[in-house]
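Missing here: one protein chain of the complex. Every other protein chain is in place.
And now, chain A:
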Amino acid sequence: MLRALAPAPAMAPGAPWSNSSPALAVLLFSSLVLSPAWAIVVYTDREVHGAVGSRVTLHCSFWSSEWVSDDISFTWRYQPEGGRDAISIFHYAKGQPYIDEVGAFKERIQWVGDPRWKDGSIVIHNLDYSDNGTFTCDVKNPPDIVGKTSQVTLYVFEKVPTRYGVVLGAVIGGVLGVVLLLLLLFYLVRYCWLRRQAALQRRLSAMEKGKLHKTSKDSSRRGRQTPVLYAMLDHSRSTKAASEKKSKGLGESRKDKK
């Protein structure tokens, strides 16, 4: 297919090269990418870190232009660090996983993949320093069998080092988050408190207006009532006292109006 595309860029000499070359480049690129219609693309991690004695998951996923068939097969190969040969350690075919039972990974591999979810991952238990090396995931999905495999390198450490930036990001994010949260909380509480203050003030001023209308006739009572109102304004912060006196005051005004 690549050969078929080669004559395409041939153009007459003296043609306006600069005008059409970006479009041509896009066309060429897209055809190179899209033309392998019968190929499979496999994705794995680049590197995986594991601690001695623990387990590690080697992920493998793929993209195929065909539907996942029942004949799909996964193969994992292992090439030791510094070695040249790759040995096959895992094979999955026709719905049946075949695990290494005689080699270095005897009884340590577990199949956790699911072809329906395009996942061909395996788990290696009980890591050892001799497991350092490169693992290759190979997926074949008939009739889609041509494609690139993908490799993941396993590093086994005594203690897995944390990646750079994890602590940095965590400290910055944590402190900023806490500060923002506290500020929000503070503003929320203050807003609610101010709103309640405003509502109380409004009710008190409305009541005072009503009281003044009434007590303009009865001057003798004014002395007794206005101290009550001022006392209420003073105690407006304690809600129980304020609400009790308010209800009493309202009840009185209603009775007086009658």
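Basically, a residue touches a chain if its C-beta (ideal position, glycine included) is under 8 Å from a C-beta of that chain, and two chains touch if they have at least 3 such contacts; residues count from 1.
We take it that contacts and distances are computed from a predicted model.
S.K.: If you look up the hidden chain in UniProt, what protein name do you find among "Very-long-chain (3R)-3-hydroxyacyl-CoA dehydratase", "Peripheral myelin protein 22", "Nicolin 1, tubulin polyglutamylase complex subunit" or "Cytoplasmic tRNA 2-thiolation protein 2"?
M.R.: "Peripheral myelin protein 22"
S.K.: Of the residues A:V179, A:A198 or A:L212, which one touches the chain left out of the display?
M.R.: Only one of A:V179, A:A198 or A:L212 touches the chain omitted from view, namely A:V179.
S.K.: With respect to the chain omitted from the figure, which of A:P22, A:G82 or A:G165 is a touching residue?
M.R.: A:G165
S.K.: For chain A, which residues touch the unseen chain?
M.R.: Residues of chain A in touch with the missing chain: 161-172, 175-176, 179, 183.
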